[in-house]
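All remarks here apply to the structure that follows.
Only one protein chain is missing from this complex, and each of the others stays in its spot.
We call the chains A, B and C, going by the order they appear; numbering starts again at 1 in every chain.
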Amino acid sequence: MSMNTFGHLFRVTTWGESHGPALGATVDGCPPGVAVDEAMLQHWLDRRKPGQNRYTTQRREPDAVRILSGVFEGQTTGTPVQLMIENTDQRSKDYGDIAEKFRPGHADITYWQKYGIRDYRGGGRSSARETAARVAAGGLARAALAALAPGLEITGYMVQMGPHAIDRSRLDLAQVGENAFWCPDAETAETWANYLDDLRKSGDSVGAVIEVVARGVPAGLGAPVYGKLDTDLAAAAMSINAVKAVEIGEGMAAAALRGSENADEITMGPNGPEYSSNHAGGILGGISTGQDVVLRFAVKPTSSILTPRRTITKSGEETEIVTKGRHDPCVGIRAVPVGEAMVACVLLDHLLLHRGQVGENRGKIG
Amino acid sequence: MSMNTFGHLFRVTTWGESHGPALGATVDGCPPGVAVDEAMLQHWLDRRKPGQNRYTTQRREPDAVRILSGVFEGQTTGTPVQLMIENTDQRSKDYGDIAEKFRPGHADITYWQKYGIRDYRGGGRSSARETAARVAAGGLARAALAALAPGLEITGYMVQMGPHAIDRSRLDLAQVGENAFWCPDAETAETWANYLDDLRKSGDSVGAVIEVVARGVPAGLGAPVYGKLDTDLAAAAMSINAVKAVEIGEGMAAAALRGSENADEITMGPNGPEYSSNHAGGILGGISTGQDVVLRFAVKPTSSILTPRRTITKSGEETEIVTKGRHDPCVGIRAVPVGEAMVACVLLDHLLLHRGQVGENRGKIG
Amino acid sequence: MSMNTFGHLFRVTTWGESHGPALGATVDGCPPGVAVDEAMLQHWLDRRKPGQNRYTTQRREPDAVRILSGVFEGQTTGTPVQLMIENTDQRSKDYGDIAEKFRPGHADITYWQKYGIRDYRGGGRSSARETAARVAAGGLARAALAALAPGLEITGYMVQMGPHAIDRSRLDLAQVGENAFWCPDAETAETWANYLDDLRKSGDSVGAVIEVVARGVPAGLGAPVYGKLDTDLAAAAMSINAVKAVEIGEGMAAAALRGSENADEITMGPNGPEYSSNHAGGILGGISTGQDVVLRFAVKPTSSILTPRRTITKSGEETEIVTKGRHDPCVGIRAVPVGEAMVACVLLDHLLLHRGQVGENRGKIG
Partner (left out) sequence: MSMNTFGHLFRVTTWGESHGPALGATVDGCPPGVAVDEAMLQHWLDRRKPGQNRYTTQRREPDAVRILSGVFEGQTTGTPVQLMIENTDQRSKDYGDIAEKFRPGHADITYWQKYGIRDYRGGGRSSARETAARVAAGGLARAALAALAPGLEITGYMVQMGPHAIDRSRLDLAQVGENAFWCPDAETAETWANYLDDLRKSGDSVGAVIEVVARGVPAGLGAPVYGKLDTDLAAAAMSINAVKAVEIGEGMAAAALRGSENADEITMGPNGPEYSSNHAGGILGGISTGQDVVLRFAVKPTSSILTPRRTITKSGEETEIVTKGRHDPCVGIRAVPVGEAMVACVLLDHLLLHRGQVGENRGKIG
């Protein structure tokens, strides 16, 4: 895992800028014989696509993915899969002002300081448009998982928007696709709708918490001590734009628990070990237990807002900036499919790693 | 970064088990000419050493580190540095009972399921003893940072134990070394002492939150999009035993903020850009801003407790377990020097990566 | 260096098949601020381009390279550079026969056995068309080297075709561009022309030896013991299609030498150490000496020939095959620019690695 590449055996390298001709993912290490076509990948991209409702940016991008290599006659060949998405909505506009000013909360200033390059066209490489490539790669990972780990399901949803968290007693995954927020709680979805409408009118933005759950993950995935499953999930989530925190299972709340509360007791069920609870989030010692793998991450509010903020220019002059344009008031919404995609990539990667080093699980119980 | 290796250019591979003959770190990629000797590394190990007060495990290990390679006449040579710590307190005892039972909350069951091996001697590779090797490697990283980034300081401390958080208005780094808990708030340190005494008597344990702050980090460290500085810090922290959550800057709380609150405004100071606040935790777009880098992580309560817990045996029979022995009621205490060590390794690694790809910062301001 | 990626800090991942829609190279880790445009890369691709004379395949491919990312306003940004070459001459033809038979000497049978996929369209991923992507990436490496190591020059040429080697006493690099074979010896070039004409008429093919020399390589590049400069050059050369042997400096002939003959004596020149000879090929202990780096590799004869050869089908039946089509009688010719490209990539990579770990050369002489 280095720089623009993610993964050990299933390696995803994303490339491309917000306003360049195209962006994409070069995926190396995909198993051969996986049935996949562009429509299957497009399904996942369409979920992330901007401009679908009034709560996400009105930038219009079809985000049509093309498979340029690695698939032959409907199956992966085992060689690199190139997934390309052309940028079509490169609306010509006057960047003159923004080109000189650093947008607070954005990577403008750090990219400039490091690279001496200011790609003012929508943030260039640091734009969240890069996550489209991740979703495409995640679609490929899901296709491979369907073959290698049937029954494994990955579902993401939002559990908090700004100050408003869902009511866990109402959590119903069937609701996730029924609203604009991937909200598993219909009542809270309405609260969010009203809240976000107000926020959008005021030109402000807000953060969110996303949860991704993977069911049917085989026990035994992950490896000590820096290739732990939770280590890679944490890296995967933290690498998503605007993410500032990552939790596994109990997360931050584990700090307040006693050992007698936190350790999930083990009993023997008809199909193997069962657990009295899942504080661990499905991972012990970096290795999956077979329980649900539970990942949560916090997304900060979009930094592009209509409220004027103080900043400086490249030449060091103090000034103010208002970021007009097409921005999501809550980028957390579109981070949901991205989180799912990253989890899919990590799980496939660890499944291949486990198969490579170990073959099949070696320790039987009972 | 894969399996037991951490880092890109400064690569730390730890090895060894809790009760084997030795453990250590093989460090590849250390710059040459770094002044270092065993005493300098021992300084950091002594801070982590168990048995120093009544709040940590009474296992007696001198944790004496030996440098077996890569240092000649008091300087690193640029070749691999082998840091070895012999295990001396391998108290012979009857593991018979534990060897068959899986301790809840520990990696016993997952290691068994994956590898078919049950190293019952204190958890084997999954034991927190592995972190001694990290602290040794972190000492080497600090020595290199002293030469390459003078003024860079890394300080860890505990900010929450169980339900008791520090009062940030009393935070005073001078207090950190004055109590048994790395607590920067003298009053809270007393609360914790009483709390932990009670807890220990009841045979229970508790979680904690650790914060590590790096001051004087040059702007420009980190790289898009999977080699971000925060991505690697998140991975580094999550790879530490018992860690369940990682935060950068505002962390989980960012979810509840509005954009107008969260984006740190930029002004021009005498030595370059200054920021009105540090919600970002010193990192924008994965690259350091020059502000303090702020990392926090939550450690779950020790799973080894005296309260009987339900579990199963290798042969699948249900039973109960009480984990006697020498255990920390709050492993978070000893995680503080480990967190510091990981931050040192990550920062050195990114400093070398930056120098390799970019040389020096290319974008001047003002 | 793993699978379809080459390099440590300057990482080139090639993708694409012979008859897919496109192929290319995803280049991560290029330094920022390198002046480059499509025309500069096209220059190198044109040297490799097929169909330029009667000695290379008549497949007509413009091999036009597009830069899809990582370059902004004429400079690299430090983010991934995507180089894409569309396949235009995908002549529709009846592959029916070839699709069932394995061509001897080709990867048809091994790809089938491993992956269970038979991309019969010109060899798919195993086709030498993949090397076009390497040449594009090599062009980018050259552009970066021009900035980072001015004076460094990389020149490849052919030193043997079939039984006919050049006469080293006539070696003249000015001749390299004056004939169809990159031959540095005008007289031998004529011999080769006649020899190859005969060979082509007989429907046969022949092997070759290519030499690549890099002048002006700074001392100090390379690292023990698996990241040696010669280790990476050997890997780079051996990864080129049809290569069966790699030599550094004296190469195989070193086996017949005595120590008193082989060790290059060192004297002190006005600008530093000088050597009485260069048996070492510019590399000692895996690290460059500052002398010319000399790499040679042998390319086997094209396996696609008109002479009928025995083979089997996927269903295991014995049969014969004649490989018609557009093939190079001596693929070694087109391997020359590929060898240069690989050397450029390796040298840039090691230059960045050296800068990352060491900074500047630390040991002064005199």
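Points to keep in mind about this one:
Everything that follows uses one rule, which is that a residue touches a chain if its C-beta (ideal position, glycine included) is under 8 Å from a C-beta of that chain, and two chains touch if they have at least 3 such contacts.
Bear in mind that the values here come from a model prediction, so they are computed numbers and not experimental data.
One chain is not depicted; across the entire complex it touches A, B, C. Residue-wise, the contact with the chain that is not shown comes from C:Ile117, picked out of C:Met84, C:Ile98, C:Ile117 or C:Val293.
Across the entire complex, the residue among C:Met40, C:Ala99 or C:Ala245 in touch with the chain not shown is C:Ala245.
Contact with the omitted chain, checked across C:Thr88, C:Asn194 or C:Thr307, is made by C:Thr307.
Within the complete assembly, residues 2-5, 11, 13-17, 20-24, 26, 28-29, 32-33, 66, 68-70, 72, 75, 77-82, 84, 114-117, 119, 124-125 of chain B touch the chain that is not shown. Looking at chain C, the residues touching the absent chain are 1-6, 8, 14, 102, 104-107, 109-118, 125-126, 130, 160-163, 199, 204-209, 219-228, 230-235, 237-239, 241, 244-268, 273, 276, 279-281, 283-290, 298-305, 307, 309-312, 314-318, 332, 354, 358, 361-366.
Listed for chain A, the residues touching the missing chain in the whole complex are 9, 29, 31-33, 78-79, 223-224, 352-353, 355-359, 362.
In this text, only the chains that are shown with their structure count from here on.
In this view the innermost chain, defined by its CA centroid being closest to the centroid of all protein CA atoms, is A.
Centroids of chain B and chain C (each the mean of its C-alpha atoms) stand 45 Å apart. Centre-to-centre, using mean CA coordinates, chain A is 39 Å away from chain C. For chain A, residues touching at least two other chains, in rising order: 2-5, 14, 114-117, 125.
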